[in-house]
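Complex shown without one protein chain; remaining protein chains in place.
In order of appearance the chains are A and B, and numbering begins at 1 in each one.
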Amino acid sequence: MILSDLLDLPVHDATERLGYCVDARLVLDAPVVGPLAGARLHGLVVSPRTGTSFMGYERSGLTAPWPLAQWLRHRHRGTFFLMWEDVLRVTTDRIVVVTDATRYDPSPTD
Amino acid sequence: MTASSLPRPPRPRGRVLDARLHLLSRQVLDRHDVPVTTIDDLAFSPVPREGAHDREEVTGARTYVVDALLTGAALVVRVFGGRAPTSVWERVGWQHVSDVGTAIHLGVDGDELDVTWTERWVRDKIIRHIPGGRHDPE
Partner (left out) sequence: MNRLLGVALGVLTAIGGFLDIGDLVTNAVVGSRFGLSLVWVVIVGIVGICVFAQMSGRVAAVSGRATFEIIRERLGPRAGGANLVASFLINLLTLTAEVGGIALALQLASSVEPRLWMPLAALAVWLVLWRVKFKILENVTGLVGLCLIGFGVALFLLGPDWGELLSAATHPHVPTTEGHAVYWYYAIALFGAAMTPYEVFFFSSGAVEEKWTVKDLGQSRINVLVGFPLGGLLSIAIAACATVVLLPRHIEVAALSQIVLPVAQAGGKLLLAVVILGIVAATFGAALETSLSSGYTLAQFFGWSWGKFRRPERASRFHLTMIVTLIIGLGILMTGVDPVAVTEYSVVFSAVALPLTYLPILIVANDPGYMGEHVNSRSMNVLGVVYLTVILVAALAAIPLMIVTGAGR
């Protein structure tokens, strides 16, 4: 699987569309293969829209420059994070997740 | 409406990176900070599991790990969509990555990687034939 197989795909549960996958969150906690730890696919960032979310304003705390940051935040309000374990399957045209999968805060915890 | 009303996910046990935000389109630098390429995509592979075979569909029940940074597939595909066949992609294995900052640093020399072949081709076929190409500027 490559990353583009996930990006911009609609995310559905059994009943409705939850949004679009705009990013994949990785955590460096997999077994070490080189200087860095392995990067494990931790979950997906889901947003009501695709488009400008790659800028990441809705996930970081950035408020500058005004008014760009605020406008982009507004466009992507309602973005949330899903754990990878809640994904049922990935097909060529959608990602299906379990119903009532927990929606988490999309800001990366550190 | 605000993200702060959602619960925080369980705290991960390592550094967190968002693939598109922090890795895609980023510069890859070799051991001497010489630019190698840009990251155009990432290749994931499932962690091997008893009784599972490779062609199984992608599911959250399996753990996926970044296998390699992918580069080289046409800009055209990235701009207009679609998926280039995997044979066209050039790979930089994750084992070569030594640090991730605003650029991705590798622990090896660029020349050791397959991915720098166009640079070496232009160098050998064109630049080296022009007098002075091998010298530092004065």
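Some observations on this one:
Keep in mind that, in the parts below, a residue touches a chain if its C-beta (ideal position, glycine included) is under 8 Å from a C-beta of that chain, and two chains touch if they have at least 3 such contacts.
All of these numbers come straight from a predicted model, not from anything done at the bench.
For subunit B, the residues in touch with the chain missing from this view are 24-28, 34-38, 40, 71, 75, 78-79, 102-103, 110, 118-120, 122-123, 126-128, 130, 132-138. In the full complex, subunit A touches the hidden chain at residues 54-55, 62, 64-69.
Heads up, the rule we're going with is that only the chains that are shown with their structure count from here on.
For the pair subunit A and subunit B, the distance between mean C-alpha positions equals 19 Å.
Taken in their complex, subunit A has these residues touching subunit B: 1-5, 7, 22-30, 33-43, 45, 54, 56, 58-59, 77-81, 83-91, 97, 102-110.
On the side of subunit B, the complex with subunit A involves touching residues 1-4, 6-9, 11-21, 23-24, 41-45, 47, 57-61, 63-66, 70, 83, 86, 89, 93-100, 107.
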